[in-house]
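All protein chains of the complex are present and in place, except for one that has been dropped.
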Amino acid sequence: MSQTMPQHRPIYGLMAEFTSSHELLRAIRASRASGYTKMDAYTPYPIEEVWEELGHHRSKLPAIVLTGALIGIALGFGLQYWASVINYPLNIGGRPLNSWPAFIPITFEVTILVATLFAVAGMFVLNGLPMPFHPVFNVKRFALASRDRYFLCIEADDLNFDREATAQFLQNLNPTEVSEVAG
Amino acid sequence: MKGKKRRESVSTTILAKVPVVEPGHTPATVTDQISSVVLTRTPKWWYAAFGASFLLVLLLMQAVTKLLVEGTGIWGLNVPVGWGFAIINFVWWIGIGHAGTLISAILLLLRQPWRTSINRFAEAMTLFAVACAGLFPLIHVGRPWLAYWLLPIPNTMDMWPQFRSPLIWDVFAVSTYATASLLFWYVGLIPDLATLRDRSISRVRKVVYGFFAMGWRGSARHWHNYESAYLLLAGLATPLVVSVHTIVSFDFAIGQIPGWHATIFPPYFVAGAIFAGFAMVITLAVPLRVIFRLQDFITLRHIQSMAKVMLATGLIVAYGYLTEIFMAFYSGNQYEEFMLLNRIQGPYRYHWYALLLCNVLAPQLMWIKRARTSPLIVFVVAMFVNVGMWLERFVIVVTSLHRDFMPSSWGMYHGTYWDWATFIGTIGLFLSLLFLFIRFLPMISMFEMRTILPESEDSQA
Partner (left out) sequence: MSTTSTAKKRLLGTRGREFWRSLEELADDPEFEQVLHREFPEQAAVWPEGVDRRRFLQLTSASLALAGLAGCTRQPPEKIVPYVNQPEELIPGQPLYFASAFELDGYANGILVESHMGRPTKIEGNPDHPASLGATDLFAQAAILSVYDPDRSQAVRHLNRIRTWRAFVDDTRRGLNALNALGGARLRILTGPVTSPTLAAKLDEVLATYPQARWHQYSAAGRHSGSSGSRMAFGMEVATRYDFRQAKVVLSLDADFLNTGAAAVRYARDFMGGRQIRSVADSMNRLYVAEMTPSGTGAAADHRLPVPAGAFDQFTAALASALGIPEFSPPELDERLLSWVRVVARDLEAHRGACAVIAGAYCSPAVHALVHILNDRLGNNGRTVLHSDPIEARPVDQLQDLQTLVRDMSAGEVDALVVLAVNPVFDAPADLDFAAAMMKVSRRIHLGLHDDETAELCHWHVPQAHDLESWGDARAFDGTVTLRQPLIDPLYGGKCPLELLQLLLGDDGLSNREILERFWQQTASSTMSVAAWRKAVHDGFIRDSQKPPRAIETRPDAAAEVAVGLSATTDAAITVVFRPDPTIYDGRFANNGWLQECPKPLSKLTWDNAAIVGPALAARMGVANEQMVRLELEDRALELPIWIQPGQADRTLTLHLGHGRSRAGRVGTDTGFNAYSVRTSTALWRAPGARVTPLATTYPLATTQLHHNIAPVNLEGEEAEKRHLVRIASLETFRHHPEFAKHAGHAPTADVSLYPPYEYNGYAWGLSVDLGACTGCNACVLACQSENNIAVVGKDQVQMGREMHWIRIDRYFAGDLDDPQIHHQPVMCMHCEQAPCEVVCPVAATTHSSEGLNEMTYNRCVGTRYCSNNCPYKVRRFNFLKYSDYETPVLSLMRNPDVTVRFRGVMEKCTYCVQRINHARITAEKENRKISDGEIVTACQQVCPSEAIVFGDLNDPESEAVRRKSSSLDYGILEELSTKPRTTYLARVQNPNSALEAEKKA
């Protein structure tokens, strides 16, 4: 952070707006070529390439969900076994205390339930949601990100970040507009 | 690699004769047109429609109050027919719900792009149907204030539910189903909520939508985790939806009453559920697309595809009926035989005939292309199916019970005024919720619509 300039108010980053996903993708490639690493792209709908171009790979979510499922199995069957064999054994219609075939449906449902909860919770956690406020919202036109515009934001804590240079660099990618993202 | 897959599915879309979206739409137009339904002033007719359905909700409240005060006896139940409208309606509603999950989950996995414009309100429909369904198990018990004893929570008697009972399986299945559907629906809504947050002018709306959007920014990271979460949920919902109606069918199949105790029940119930569900989706989609001028997004392509699904599942259901008839005689079990003859010749035979007309004959129209591309005809057939599926449950529940093993105990069952009031009341509840939904939430998933627009497609080429 040696080059950061003290006289200026610290900012979150610089944001460029594009009208199509091609331009966005081109911009991302360019930025990475020129060594930027800390950046994020905002699109009105999921575009897998964007994520890949940004240099990320697979998500941790499947693993989380699997864990949830396994917990569910244990929980589901455990509850039934404990309740009807250990805690309160009863002779029900001459069936054995551990009528495991009858316990399967509930085990299954609990598995699904816990897995689902893990999936949703996991998604929120990984996305850092809920996050009622985020600096990018300071950009007026960012509202269009949820309509039809594509944004690329190079964040200030990137090693190569330089307020003027980076701004200039983004301008060269001929976006609709480049704006500073107040910190 | 995921992107590649999408491209394939997309190409099929483009090749298809009727597109899933009429040409000339851009993300902007799609967004504006769909969100405008929510963001513009409330039309007069909406108040009328909502008011009307809310009157029915009041009827429901009245019926339930009466029930709580006086007891289950206000219904037509008796010994031997211990279950009646309540269970029939429960199965009917839960079945209707299934289409929503099927469209949003299974069709997603099958990469059917035409699902996109109908999955949102189909899912909403699922939720509301499950809400209506869930009401019945609660109120149909003799002492509703103790219904919570069906939940596995330690109570004053330090006792647990009896886990061998299909009713307990129901409790778990239905509550899981409700939870999963709700989450699935909500997760699907988040990006659109963000859109509404960004587009609504009024401060209040901004705050409310913003609150539920949870600060969604549509960043690449968001989209990435979001997509895999959405797929995983779909992957979980698919076996779930199958298991739910399987378990509902166990309510009967596990019992030993002739006409209940059949191994065909699970598949045939699941098919029936999808059958009924699609009928209901059609019942809703056909008028909605006209009222809100959404013909561009809900095209004949959709109507037709849904009609085909309805036909296919209808045939499976018909096969189910055939199997019942065949097994009754093939089994050589006199009780089964009698049950079937009683269905055909007994006092409730007309219910059975009507059911065959609605569920087996009516859908055959869908073989004809002209019929299944005419929204009106498809709508009418769907109405038949709605009635037919209710009758099916009536036949299964009542005609099986009213003459079972002991001839001395045979009886008859007739729904009372309060049976009907409760049933019609839940229809009111369903419609009220639906009207609230279309008023305050985008009934078509905007961000998914954007993805299937040609413009955005080649953007990824």
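As written, the chain order gives the labels A and B, with residue 1 at the start of each chain.
We take it that contacts are C-beta pairs under 8 Å (C-beta built on N, C-alpha and C of every residue); 3 or more make two chains touch, one makes a residue touch a chain.
A quick note: this is a predicted structure, and the numbers were derived from the prediction, not measured.
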Among B:Thr72, B:Ser175, B:Thr238 or B:Thr323, contact with the omitted chain is made only by B:Thr72
Check each of B:Val30, B:Ile96 or B:Ile168 against the chain that is not shown and name the one that touches it.
B:Ile168
Which of these touches the unseen chain: B:Tyr353, B:Phe405, B:Trp420 or B:Phe440?
B:Phe405
If you put the missing chain back, which residues of subunit B would it touch?
70-74, 76-83, 140-143, 146-147, 149-150, 157, 159-162, 164-168, 171, 254-257, 334-335, 338, 401, 404-412
In the full complex, which residues of subunit A touch the absent chain?
88, 90-96, 99
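Just so it is clear, only the chains that are shown with their structure count from here on.
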In whole angstrom, what separates the CA-based centres of subunit A and subunit B?
31
Quick one: in the complex, what on subunit B touches subunit A?
2-3, 6, 26-28, 31-32, 152, 158-164, 168-169, 172-173, 175-176, 179-180, 183-184, 187, 191, 194-195, 197-199, 210-211, 214-229, 232-233, 236-237, 239-240, 243, 247, 250, 447-448, 450-451, 456, 459-460
How about subunit A: which of its residues touch subunit B in the complex?
20-22, 40-51, 54, 56, 59, 61-62, 65, 79-80, 83-84, 87-88, 90, 92-93, 95, 99, 102-103, 105-106, 108-110, 112-113, 115-117, 119-120, 122-124, 126-127, 129-134, 136-137, 143-148
